[in-house]
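In this view, the complex is presented without one of its protein chains, the others remaining in place.
In this document, chain identifiers A and B correspond to the written order of the chains, with residue numbering beginning at 1 in each.
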Amino acid sequence: MINDKYANKIVDIIQNFARKSSLWVVAYGTGCGAIEIPPTMTSRYDAERFGIRGSATPRQADVLLITGYLSTKTLKRVIRTYEQMQDPKYVIGFGSCTINGGMYWDSYNTIKALDQYLPVDVFINGCMPRPEAVISGFIKLQELIKEGKANGAQKYKENLEWYRENQRKVIKNWKMPDYNW
Amino acid sequence: MREKETTLYLGPQHPGVTGNMMVKLKVAGDTVVKAETHVGYLHRAFEKLMEVRSWMQCFPIVCRICVPEPDPNEENLARAVEEIEGREVPERAKYIRVMVLELARMASILLWMGGQSGSAGLYTMPQWSVGDRDYILDLFEELTGGRVYHMYIWPGGVRRDLPEGFEDRVLKTLDYLESRLPDYDHLMFENAIFQKRAKGVGVIPKEKALEWGVVGPPLRGCGIKHDVRIDEPYEVYDKLDFIVPTYEGGDVWARAMVRRQEFEQSISIIRQVIEKMPKGDYYNKVPNPFNWIVPPGEAYVKTESVRGEFGYYVVSDGSLKPRRIHVRGAAYVHGVSLLEKILVGANIADVSFIMNSLGVCPPEIER
Partner (left out) sequence: MNLEKENKFAKQINETFHSAVVKVQRERRIIVELRSDLIPPFLSFAKEYLSFIHMAHYSCVDWLEENKFELVFMLWSYEEDVMLIVKTKIDREKPEFVTIKHLWPQAETYEREIHEMYGVDFKGNDRLGEFILEDWDDLPPMRRDFDTVKYAGEHYFTRPGREDAQDVRETIARHSGEEIPDFAKKYSIRRDEE
């Protein structure tokens, strides 16, 4: 076991460098922003040159991309998906509707602020954000990871009670397994 | 021996499912015995929101109902309001609208090519076709300011005139896309693996198709020639020369070939539009949108979107806000009742393949 504080720091730097350079995104198009993901991932914008690529299952993924508004029905599935993901994990809120409801500010079925329910590391605004904006959001996330500041998952664990309370407020029928890691 | 039945939840977090929806399957071994569509994950209550918005505020909302091809929505709402009000549209605006609609159809077909071949495991195709789709999105961006959502068609015409030299750039893009078609053929439509996967899968029985409410390419893939552009010509489609491709079989392959030929027809339509487009106004006077009262009345209008008949039922009670706007998405029938019927007997691996070929688009099912 390494106890030296300099050694620890070096390990952190290497770890963060490795994490930042391979961000695998869960393939879950939760909202209409999912339409800008194919152009981002394919030949023109080619996000793979930044180490960003899709992953079919949440258990092998690092980034949960919330592409737009979340209806309460989807929020339940998204929480489940997020809790299935393994550390390190990050959340990107994509589109204006994750920030303040966007044009659905008075809809009875969508949540208005994503960070009340899940810890968001980076928001990308716009309706909808261009692929360039998506990539710049990812680069911002990479910078945060490199500096060790993208600690949303840590925040979620520490404030689980608060998040749970908010989540239970909008999800009426709470039938979910406990979050235990 | 009867095999044990298992329940399999396909989605909502599943890379093959077209959008955020779920299909609950009962499978015996590898074969689907019963399918049940679960939707509602994308319900944003658009129809309710439009009842509390002014007429003009509805236009940014409607284009978000169908993400891959938003323009038929704007076209429908604009045409419905024009019908209730008796508002005239200048000839030039009608041509521009047809051009926008056909460009949107081409962009949507390119996206479908990517999805359809991607769900068959052919991952090169999305790289090509989605990349080429961006050339069309660039044209949209120049014309309307938005890549995906345009909010361009409004009552009385269109929002802006064509920029200088825009026609040339459209023609250049069309030439490029046409030159790409042989490549697409080699990679996808003439590909033996794709043909083997697509032929005889997801068959819609021809004699039931009309009764089941099948529209658009799935209907034409059954060999039945019906298209809103021919049956009830809107804008200037009656002045243009194009054929409605049909194909026999009713399977995924037939639907793919219909879309493939529609792509060529769209190219030809846009070329005719640019040739015939008159000079003149691009919109009639729009009333003050903050105090815009549409007289009482109702209208059902429809447009041929890439997935089929896209209808809007609009009721006005003579106030500042619409009384009721009900959207008939083409996928409403395809994605729920039809999908549940034709998935029975299919292989699990073909489920998302069939969904892609029907063009199931959940945001227009639940809105």
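One rule holds in what follows: a contact is a pair of C-beta atoms (placed from the backbone, for glycine too) under 8 Å apart; a residue touches a chain by one contact, two chains touch by 3 or more.
Keep in mind the model is a prediction, meaning the values are calculated, not measured.
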| item | value |
| --- | --- |
| Contact residue for the chain not shown (choose from B:30, B:168, B:231 or B:248) | B:231 |
| Residue among B:33, B:236, B:286 or B:348 touching the omitted chain | B:286 |
| Residues belonging to subunit B that touch the chain removed from view | 39-40, 43, 45, 47-49, 51-52, 54, 57, 83, 160, 210-213, 215, 226, 231-232, 285-291, 300, 302, 309, 311, 313, 315, 323-324, 326, 328, 332-333, 336-338, 341, 366 |
| For subunit A, residues in touch with the removed chain | 72-73, 76, 99-101, 105-113, 116, 166, 169-173 |
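Quick note on the criterion: only the chains that are shown with their structure count from here on.
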| item | value |
| --- | --- |
| List of subunit A residues in touch with subunit B within their complex | 26-32, 34-36, 38-39, 42-44, 54, 56, 58, 69, 71, 73-74, 77, 81, 103-104, 106-110, 127-128, 130 |
| Interface residues, subunit B side, partner subunit A - complex | 12-15, 19-20, 40-45, 48-49, 52, 60-61, 64, 67-68, 111, 114, 126-128, 130-131, 133-134, 137, 147-149, 363 |
